[in-house]
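Every protein chain but one is kept in place in this view of the complex.
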Amino acid sequence: MTAAAVVLQTHGLVKRFGGITATDHVNLSITQGARHALIGPNGAGKTTLINLITGVLPQSEGRITLEGADITDLAPHQRVSRGLVRTFQINQLFSGMTPMETLTMVVSQHRGLGSRWWQSLGQDKSVVERCGQLLEQFRLTDVMHQRTEQMPYGKRRLLEMAIALACEPRVLLLDEPVAGVPAGEREELLHTVSALPADVSVVLIEHDMDLVFEFADRITVLVNGAVLTEGTPSDISQDPQVKAVYLGHGEGAHA
Amino acid sequence: MTILFDGIAYGMLLFILAVGLSVTMGLMNFINLAHGAFAMVGGYLTVVLMQRFDVPFLVCLPLAFVGTALLGAVLERTLYRQMYRKPHLDQVLFSIGLAFMAVASVDYFVGSQQQIMQLPEWLKGRTELGTGTPWELGMGHYRLFIIAVCAALTVGLQYVLSATRFGSRLRASVDDPRVAAGLGINVNVVFAMTFAVGSGLAGLGGALGAEVLGLDPTFPLKFMVYFLIVVAVGGTSSITGPLLAALLLGVADVAGKYYVPKLGAFIVYSLMLAILMWRPQGLFVRQGGK
Partner (left out) sequence: MANLQRTLLKKSAVQWWEPVLWLLAFSAPWAFPHHALIINEIAIVALFAVSLDLVLGYSGIVSLGHASFLGFGAYTAALFAKWIHPDPLLGLVVGTAAACVLGALCSATILRGSDLTRLMVTLGMALILFELANKFDGLTGGSDGLQGVVMGPVLGRFEFDLMGQVAASYSLAVLLALFFLARRLVHSPFGATLMAVRDNRLRAMAIGIPVSARLAAVYTIAAGVAGAAGALMAQTTGFASLDVFALERSADVMLILVIGGVGWLYGGVVGAVVFKLMHDVISNITPQYWTFWMGLFLVILVMVGRERLFKPWTWMGRS
């Protein structure tokens, strides 16, 4: 059995805020095509870890490699152009733009057209086509001309995901993608997450255990900023340490 | 040495004038460019009371404070409160608008000439100490008075902030208004009182400063820049930050104007620019502060 290639790896990642160690020597390894979940109680440092990996927060110690290359000193936008993309737990959208404008802009930027000032935004046919594809894929066609600030929450969450996908990620970090989404609209979102192409490696932060067990082939448990344990879903669900940490929370743990 | 003395006096005055702005910015996240107008109101109130009603100088000072504080409280309740959530650009425009209105009104009703402040006899005069530069110290009595009053106010402010319940409520609200409200602190009242006191202090500063800084309708606009410098450099998360910034600014300005008069305020502006480039959040911000 050939071992799958490692696409994303953190080496002894540490983050300190004054006296608090938010991330404690984390070694995370994501393989090609993984469906990897990152779980842990509130305050375990999951989002901080994502912020470190994407470069939004500078690390106190440690290194990060993406497809073998050391990206520790790269700026956030440079990491994105290498295929490391994330979504946010709280929607981070562009309030003044419509989904159509947003996605066209993101696709343009991603294809290296972002600095072109003499062309019109809709001029490149392939860009517009891709935008149309994404709008359909994420069922946003009916709201594509609405300004983001006026869209219903579920649609905004879909747009949040669409934006990430428009960047053609090689490694996708999803931070609680279904958080706050009403039960009826979760299906749409979940369906899209599982329909992601197999060569995209996905790391999912999630509290909903049903979703985690359904989606992940590997789970890392983070507690107090450090990795408690890592393994397959069946390993984790039977691990007594993990059960102790989640004591009182059964399946379908709520955030 | 005299320059140092004058600089300190100027700095302390600036501090009293600007501290209200700093706290408002830190507390309500509101850029209030009309702050200088409150100072002007205090100054004119004093002048009017002294000239028309023969109120003695020392009595005018607390009256200036109270009068301006009342004005601040009223305006906060009626106008400012609706502005807190608006984007910064809107706040800038709004407060510039208020400042314009204040300037124009004063100009219209009182006239645009400089107001002369008649100081009481015991505040005029100078004491000379020491000989030979740079040790000679000429202390104008009025400047001495300013330093004394401002120092007392600073100590008082620090006391209120650290040792009273209101002070801790204020600090909690600055740190995190939502959590503070959740703890049962009436954030609205804290805002209103803070704004009132800050404006009152500005008014007091305007009254105190009229003799030293001059008083005419362009006062708010002319000095607004200095207040903003104090807040930008000193930060909004403490009162020692603006204090040090104000002292630095005062000394730098007086020294600059004395030693290199041609450059005028150039020194101050460049200093500010350099500091903000180096530390965009201000010189004296604690870790994790705004």
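Every chain is named by a letter (A and B) in the order it is written, and numbering of its residues begins at 1.
Keep this in mind: a contact is a pair of C-beta atoms (placed from the backbone, for glycine too) under 8 Å apart; a residue touches a chain by one contact, two chains touch by 3 or more.
Since the structure is predicted, the reported quantities are computational estimates derived from the model, not experimental observations.
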item: Touching residue (missing chain; options B:M40, B:M117 or B:V231); value: B:V231
item: From A:L8, A:M105, A:L140 or A:L228, residue that would touch the chain that is not displayed; value: A:M105
item: Positions on subunit A where the hidden chain makes contact; value: 54, 56, 75-78, 80-81, 85-86, 88, 92-97, 100-102, 104-106, 108-110, 113-123, 125, 128-129, 131-132, 145-147, 150, 163, 166-167
item: Missing-partner contacts on subunit B, residue numbers; value: 25, 31, 79, 82-83, 86, 88-94, 96-105, 107-108, 221, 225, 228-229, 231-232, 262-266, 269-270, 272-273, 276-277, 280-282, 290
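Just so we're on the same page, only the chains that are shown with their structure count from here on.
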item: Whole-Å separation of chain centres (CA-atom averages), subunit A against subunit B; value: 48
